[in-house]
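With one protein chain removed, the remaining protein chains of the complex are shown where they sit.
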Amino acid sequence: MSLGPYASYIVTSYSLVAAIVLILIVWIAIDYRLQKERLREFEAGGVTRRSGRQATDV
Amino acid sequence: MTAITALIRRDIKIALRVGGGALIGVLFFLTVTVLMPFAIGPDLALLTRLGPAILWLGALLASLLTLDRLFTADHEDGSLDLIVMGQTPLELACAAKALAHWLAAGVPLIVATPMLGLLLNLDGEATSAVALTLLVGTPALTFTGMIGAALAVTLHRGGLLLAVLVLPLSIPVLIFGVSASQAAITGPLAFGTPFSILCALSLVSLVVGPFAAAASLRHGLD
Amino acid sequence: MTLIDLANPTKFLSLTGRVLPWLAGATAILLLVGLYQAAIAPDDYQQGATVKIMFIHVPNAWLSMFVWGVMSIAALGTLVWRHPLADVAAKAAAPIGAAFTFLALVTGSLWGRPMWGTYWEWDARLTSVLVLFLMYLGLMALWRAVDDPSRAARAAAVLTLVGAINLPIIKFSVDWWNTLHQPASVMRMGGPSLDKAFLIPLLVMAIGFSLLFVTLHLAAMRNEILRRRVRSLQMMQASQQAA
Partner (left out) sequence: MFSGLDFETASGEVLAVVGPNGSGKTSLLRLVAGLLVPAGGSIGLEGGETELTLPEQSHYLGHRDALKPALSVAENLSFWRDFLGGETGDVGPCLTAVGLGHATYLPAAYLSAGQRRRLSIARLLVVRRPVWLLDEPTSALDAAGQELCVGVMRDHLASGGIIVAATHAPLGIEARELRMGGGK
């Protein structure tokens, strides 16, 4: 596969898309860990939800 | 020294957290700049010529927009009283607040400039000239705007009054900022002349701003 | 499982937990297939190899509008049906939509550079997408301006709907303001004019990116529900007096 004279544009656009999508995925994963971690802390601290269930219950 | 760093860190934290205004300034800058071509027309050659002026106007309005909360927020919740009473000279505290504001709201404007330069069909050299003049010039805008922000506290009026008070004061910065960028793009003037005057204006405002703001705060508290 | 069942965040969380791995797998497979097909697709006789940018540009451009559509439905859900997950969905979609819109802009200008000789052209379609991007950012700023999500929800919903009504008007005005761009080619009356060799990889990529959005959106919604749970726990903790 040859990309012709404008290979750099094609490669840049594909890698940019990959980078941004990767950033989105990593951000969402880190955010998930963070929220879970905080909920676990509450559970350890004995704070429960109104329904009486544990904070990390889903 | 810890007092100054503590104040800077606190202000930056507040600006970046939920409810803070740091990123709204950049968004305003983006929007104003994008609106310009709709009024001027899509002629790329014309936009190239007007680009530096558009970017400078956008940055000027954006940095003023976020300035009006600089002291009012602290005044409303009583923090300003304690800052005035502190062992830190009020001039230094004002300078620290302005610096924090510039770091949180001014620097993002400069970071956004290359992207906007692309939209206005400025080439790499022109964009970096505008970014450089903004880097040198926006502190002057913040530090002169700070005087208006301090007056707004004492007059119990923020927002538009601040803009009316401060915009005339920022004319010199605008003139030399735009002409330095123009000089870098088209000539015929040397870039150095207006640029060094811009630097001088910034330095003067760095000195005058905190003193004027502190004076107006000291006499205006009730 | 109906929409009413999904109104319960707990049920929603357990559903996402089960569905997400499958969705992520399907997304990965589709995107890989799409990439492979895009790689072996022939060059365009006019544009040469740069036509390959289309395979990622068009799905992102499509998603930039699709996500606003999703947010508009969620906004209706907030304002009309008061569905408890509607504002969660709207809030979670905004940053993802903004990211896709940004990618549509950047890939568009990278595609335009070899074709037009300039990165940016103030033509109708690019400019409308730029305005859309600014509206996404404004919406995100609105969500960030207020700490209490339920207070921000209604304002954001109104803004989203106004935006949805306004977008065609903006598109029309910009069209009128400047017409330079080639006419739309995929969704044209009388069937797509694109060659099959381009169309199939494009469709695969479009479906793959749409699935990517659904996956990311569900995960982000899950985060948002957990974040609100943390918030309400924090408020409960604050109101407890020290023993």
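Should a chain be cited, it is by its letter among A, B and C, assigned in written order, with residues numbered from 1 in that chain.
As a working rule, a residue touches a chain if its C-beta (ideal position, glycine included) is under 8 Å from a C-beta of that chain, and two chains touch if they have at least 3 such contacts.
Please read all numbers here as calculations on a predicted model, not as lab measurements.
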- Message: Under the definition given at the start, what are the shown partners of the omitted chain?
- Response: B, C
- Which of B:84, B:118 or B:203 touches the chain that is not shown? B:84
- Message: So one chain is hidden, and I want to know which residue out of C:10, C:118 or C:234 touches that hidden chain in the complete assembly.
- Response: C:234
- Note on the structure: Omitted-chain footprint on chain B covers residues 2-3, 5-7, 9-10, 13-14, 17-20, 76-79, 81-88, 219, 221-222
- Item | chain C residues touching the omitted chain (full complex) | 147, 234-235, 237-242
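Rule of thumb we're sticking to: only the chains that are shown with their structure count from here on.
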- Message: How many angstrom lie between the centres of chain A and chain C, each centre taken as the mean Cα position?
- Response: 16
- Message: Distance between chain A and chain B based on Cα centroids, please, to the nearest Å.
- Response: 34
- Query: Residues of chain C that touch two or more other chains: which are they?
  - Reply: none
- Task: Identify all positions of chain B at which a residue touches two or more other chains, and write them in rising order.
- Result: none
- chain A residues touching chain C - in the complex, by the definition given at the top: 1-7, 9-10, 12-14, 16-17, 20-21, 23-25, 28-29, 31-32, 35-36, 38-39, 42, 45, 47, 49-50, 55, 57-58
- So in the complex, which bits of chain C are touching chain A? 10, 13-14, 17, 39-40, 43, 48-50, 52-53, 56-57, 60, 95-96, 99, 102-103, 106-107, 110-111, 113-114, 212, 216, 219-220, 222-223, 226-227, 229-230, 232-233, 236-237, 240
- Which bits of chain B are touching chain C when the two form their complex? 18-19, 23-24, 27, 30-31, 34, 37-38, 42, 44, 47, 118-119, 121
